[in-house]
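My structure is below; once you've seen it, I'll send some questions.
For this depiction, one protein chain was excluded, whereas all remaining protein chains were kept in their positions.
We just call them A and B in the order they show up, numbering each chain from 1.
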Amino acid sequence: MLQELMDREEISFLLHEYCRTLDAMELDTLAAIFTEDCVVEYGPEDRLQSHGRAAIRQGLERLWRWRRTSHHLSNVQIRFPRAGEANALSYIIAWHERPDGSTATIWGQYHDKFVRTPAGWRLKRRRQTMNGNDAGFTVNVFPSERRQPPAGWIAPVIDQPVTARQGGGRT
Amino acid sequence: MLQELMDREEISFLLHEYCRTLDAMELDTLAAIFTEDCVVEYGPEDRLQSHGRAAIRQGLERLWRWRRTSHHLSNVQIRFPRAGEANALSYIIAWHERPDGSTATIWGQYHDKFVRTPAGWRLKRRRQTMNGNDAGFTVNVFPSERRQPPAGWIAPVIDQPVTARQGGGRT
Partner (left out) sequence: MLQELMDREEISFLLHEYCRTLDAMELDTLAAIFTEDCVVEYGPEDRLQSHGRAAIRQGLERLWRWRRTSHHLSNVQIRFPRAGEANALSYIIAWHERPDGSTATIWGQYHDKFVRTPAGWRLKRRRQTMNGNDAGFTVNVFPSERRQPPAGWIAPVIDQPVTARQGGGRT
């Protein structure tokens, strides 16, 4: 069990290292997180999919079209389906700012498969999905799965008109 | 100590599983995170409080009034006051989008009590508080506690006029 805790620690480190190196545009260090034969799908279009470490590195140069970015990762859930393999789900808030000062934010998920290699754990497959986005974010990303309400479901009244609010922090 | 690290890992997993299943509206899986006799308070009003697993499951159907949601959990702090019990504090950014495209965001905290059961750790009590909210979020939630300044405290001038900014990333 100690080994499993250490594996979780190492995989979490790589998830965060991806964010750090992407925001710093240290693309060589970023590419080393992946296996040589990795497959990454940021969206359903060809230009958002990369096969192989070199292609991922080159593809992510597109992040330079933003002036600044910030990738905040959380909700890490790691499972080990078999020895030497790990499935990781994580949540990402990705904030991007264009040279003109306008911004784009995605509320997303990374669905990842890691494998253990002689050099340590490496990311073999990543699929990005999107829980939500603001109006400024217009890249075509897979929607996260969400179940629909049963037929005939009626929304209750929960939200209060602003004037009737009480007890909250803005009274 | 190894057991305690594993307990922390299991409780953290459940905190994240709550977010995942809520955003996916997998309410049966979500309900299984709680004890049968759990008490959940999302706010001070009756309609925001649930007693028992079945009531929580039914109450959370109200999330279908949003078109999309994304719950980003962080700042997990777990303490074990006695064997088989854990107090967990975590921070949550909950983003919600209505069918009309308008959004509501809460900057909140979950104050939780977990208990160890034969089936594993389960959530027995949750109280949500709110550090902040945007104008779109109008649900009545308990404010997080915050101490007030001493009498006579005067705010210093820290924030700069935009024109005088230098050294930051937007120069």
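Keep in mind that, in the parts below, a residue touches a chain if its C-beta (ideal position, glycine included) is under 8 Å from a C-beta of that chain, and two chains touch if they have at least 3 such contacts.
Just so we're clear, the structure is a prediction, and the values are computed from it rather than from any experiment.
Chemist: With the full complex in mind, choose from A:62, A:79 or A:147 the residue touching the hidden chain.
Modeler: A:62
Chemist: When the complex is taken as a whole, what residues of chain A touch the one chain not shown?
Modeler: Against the left-out chain, chain A lists 2, 5-6, 9, 13, 16-17, 19-20, 23-26, 43-44, 47-48, 61-62, 64-65, 68-74, 93, 95, 97, 103-104, 130-133, 135, 138-144, 169-170.
Chemist: Mind pulling the chain B residues that touch the left-out chain?
Modeler: Contacting residues on chain B, toward the hidden partner: 1-2, 5, 8, 68, 72, 74-77, 89, 91, 93, 101, 107-108, 131-132, 134, 144-149, 153, 155-156, 158-162, 165-170.
One rule holds in what follows: only the chains that are shown with their structure count from here on.
Chemist: Any idea how many Å lie between the Cα centroids of chain A and chain B?
Modeler: Between these chains, centre-to-centre, one finds 20 Å.
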